[in-house]
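Omission of a single protein chain aside, the complex is shown with its protein chains in their original locations.
Chain nomenclature is as follows: A, B and C, assigned in order of appearance, with residue numbering initiated at 1 for each chain independently.
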Amino acid sequence: MAKPKIAFFEFTSCEGCQLTVVDSLQDHPELLDAVEIVQFREAMSEKGEDYQIAFIEGSCSRPGDEAKLNEIREKADLVIALGACAHLGGVNAIRNRMPLEDVRKYVYGDKAEWYATYPARPISAVIPIDAVIPGCPIDRNEFIRAVTYLLQGRLPYIPDNPVCIECKLKGNVCVYHRGMTCLGPITLAGCDAICPTYGEGCDGCRGLISAPNIPALRTVLAEHGMNETDIEAKMTVFLTYQRMELEAADHDS
Amino acid sequence: MTTLLKETLQHSSIYVPTIARITAVRDLTELEKLFTLELPHHYSLSHRPGQFVEVSLMGVGEAPISITSSPSRTNSVFELCIRRVGNLTNALHQLQPGQFVGIRGPFGRGFPFERFRGKDLLFVPGGLGLAPLRSLINEVLDDRGKYGRITILYGARSPQDLLFREELAEWQARADVDVQVTVDRPDDTWGGNIGVITTLFKNLHLHARNTVAVVVGPPVMYRFVLMELLGKGISEGNIWFSFERRMKCGVGKCGHCQLQHIYTCQDGPSFSYADIKHLEEAL
Amino acid sequence: MGFKIMPKSALADWVNRLRADYRVVGPQPRHGQYVFAEINDPADLALDYPTSVLPPKQYLLPPREVLFNFQNSGMRIEANIKVEPTVILGVHTCDMHAIRLLDHVHNNGYADQHYQTHRANTYLVSIECLKPCMEHSFCKSMGTLTVPEEFDLHLTDLGTAYTVDIGSEKGEKLLEGFDQVWDASDDDYQLLSRVLTEKWPRFSYRLDFDVTELPDILNLSQKSSYWNELGDRCLACGMCTKVCPTCYCFDVSDTVDLTLKNGKRIRTWDSCQVEEFALVAGGHNFRSKRALRQRHRFLRKGKYQYEAFGMVGCVGCGRCAQACLVHITPVETFNELYRRSQRTEPAEVKA
Partner (left out) sequence: MTVKTVKVDVHHLTRVEGHGNIVVDVQKGELKQCELQIVETPRFFEAMLRGRPYGDSSTITSRICGICAVGHATTSLRATETALGIEPTQQTVLLRKLNFYGEILDSHILHAYMLIAPDFLGVGSVIPLAKSAPDVVLRALRMKKLSGDLCAAICGRHTHPIAMTVGGFTHFPTTEELYSLRARLEAMLTDVTATVELYQTLPIPDFERDTEYIALRKDSEYSFIDGTIASTDGGTWPVSQYRDVTNEYLVPHSSAKHAANQRQSYMVGALARFNVNHDKLHPQARAAADAMGLKPGCTNPYMNTVAQVVEIAHATYDSITLIDKLLERGIQWEEPVAPARLSGEGTGACEVPRGILFHNYVIEEGYVVGANCIIPTGQNLANIEADMRALVPQILDRSREDITLALEMLVRAYDPCISCSTHMLNVAFE
């Protein structure tokens, strides 16, 4: 089989996921033999337009991004969202709950109209996507695993487990028992529970599991000393967009 | 213990498969292919109809697949009918004769066909359910004299989805088998029955006391067919199913196929209705 | 064979001796709780620990275990059966009962050689529980407060020394050549007997009925609306099953390197509480509701395992109750089902 041609693109993001891709070379330099990277602006000047697999980092946060997204969708056989910004809108979507004008003015003052922007969205809200590699940032082992899946001709698959599963596989003392709080019970695993392992509660960067029991978790958070503001803050670091979607769906039903 | 199992145990782990060679691949429909496999040193699989093997491709995964060939027909080779639905099955569909897959098994209890002797048999395959049933049907047909009347009611989604069409035609051609086929969605060429499988029961006459019914199909089909069969007066012990559950080991360890205290992989996958009717979650 | 006496002051020397020949693991403090981990310094060993986050089953059924490695796309397959002589120090009696159940499961039917090999190379040094380890344990009710015969050595804390009961040749081997143990004296026997008598009243029965009734109570509760109540509360986080010493379900997955030719097949502890556990291709989920999964869990513990193996699948360790963030506990569940089974209850479980 010919080496698949892959390209990386980024929209509103910190480029940490692409850096993680670069980092993955540290343990897997053979990646360069397995695929042909034709576009990766952050790390290379060569630029090829002929690619089969497009990894897109970043959320769509201004009208001007949509044309480029459509163009990528057209050229690529497979489009894969790379990281929380592309997958969930990421931290960029925090502002979606705030009045947009207010946000722009707060940062740009009377020059706010110079800078085009609108609520930040995951790329799946603009173009159809084939798979996601979640996380903020992505996990480099998961990225390599995803590449092996793609080389095998199948889409990356992430089991629908909550983070607690991986946390307990590691035998961690639950951070709730250490006086902190955690979104592990409602968040999709695959990160090897890295945050609880390093003593911090999960912030939900990989998005929700398929059937999260959010009301029950809210009760747990309240029991652990959080007021409404804190609970909302916790649930909107990465989950703003998904939660707004769930709320909208609830409203419709 | 079968020879293959002995071979497997030589690897010192029940989870290590034996490598089997694909000798033929045939398209049955858009979604299903028939694979003929050969074990090393021409070992015999020595299976019973209704048993399954765990098929694997290294690096992709493993899945339970019923053995569709009848032990009465083939000895050194066996057949699997595989529907393309996901990771492993997609990858299997890419394979060509001469390539290899991993095999463990055969597992499960299979159908107790010796106990069916002397009875009338009613086979009710729905969709892919014909794959496991074909093994039993051919076993029975190859020993035709030992059984009473044989009826096959086969339902598929559309004419294109019908499996084993040539064999169906052969069975239909036989005077000693009554075969009826229905499809949910007919096309222009279809002249046969239309409707879900239960519609075939309307004109069905059988000696309820002396009939064993064997039903294999998707989970949704079971309840409806069961009602028809009980309605016809067939006894609970004479109604047989083959269950599909998620399975990760095939040997009663991984817990996925557990149905109350029963492990589908070991205690089944074939069960009589009498066996399981008291079990919540069974049907 | 009589009891031996090992002064507590000799423990560190003994552990260090063992470390020369074995991987030695035991309970150690971690963030206010205790975990089983390798003992690098005998001072870390906390034999008077209450309970551990994970049970010692992690050494018999590792959370992630490579079943086999393959090369050249599977034309070469090598089973990965690890022989790592391991001494587990300080196994509580409930966990010993759990290991007994795991033994039964993995030795019967198709024997699991991975488990068997770990087990054969594991030396179990259990310890008598002299007081309830935490609020959630209910070992007395489950009949797991005395040690089953599977131990290799069994310790009882007599204050300044341990009595050491030798249960097997493997156990004898652990003491071989160690000169800081000696035969128990009559006084020691008297002290031991006093310690063992005095411990019982410290434990209370937590179930409102006798454990032998449990399978029947659960059988009658299959359609109880209580499962829906649990289902509403349950987060489906799966912690209860991960920390349970008698849970052994697993998932299997493959990994390959970037050449796609070499890799391994791995099994990982799975949980019946997660959404995908009973999902089959085609999308049918045999236990799509949390209520049904909770029912499965508790019936498996209290009824199914008993029917399948003649052993109750819960040993009363209380770990699941400690882990559960929404306070779903076996004691409360079993008692509530018992109470409800005493009245007739019309409500049906919503399937």
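We adopt the following convention: contacts are C-beta pairs under 8 Å (C-beta built on N, C-alpha and C of every residue); 3 or more make two chains touch, one makes a residue touch a chain.
These numbers were taken from a predicted model, which means no experiment stands behind them.
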Shown chains contacted by the missing chain are A
Of the listed residues A:I94, A:I186 or A:L239, which contacts the missing chain in the full complex? A:I94
Those residues of subunit A that touch the unshown chain are 10-20, 22-23, 25-27, 29, 32, 37, 40-47, 61-62, 65, 90-92, 94-95, 98, 102-111, 114-115, 117, 136-137, 180, 194-195, 197-200, 203, 229-230, 233, 237
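Heads up, the rule we're going with is that only the chains that are shown with their structure count from here on.
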Overall pattern in which the protein chains touch one another (line/ring/star/complete/other): complete
Of all chains shown, the one whose Cα mean is least distant from the combined Cα mean is C
Just curious, how far off is subunit B from subunit A if you go by their C-alpha centres, in Å? 43
Where the centres are mean C-alpha positions, what is the separation of subunit B from subunit C, in Å? 38
For subunit C, which residues are shared contacts with two or more other chains? 251, 255-256, 260
Subunit A: positions in contact with at least two other chains: 148, 152
Considering the complex alone, what residue numbers of subunit A touch subunit C? 28, 30-31, 33-34, 144-145, 147-148, 151-152, 159-162, 164-165, 168-174, 176-178, 184-186, 209-211, 213, 216-217, 219-220
The subunit B residues in contact with subunit C across the complex are 11-17, 19, 56-62, 85-86, 89, 100, 102, 218-220, 244-246, 248-249, 251-256, 258, 260-263, 266, 280-281
Contact set on subunit A toward subunit B in their complex: 148, 152-154, 157
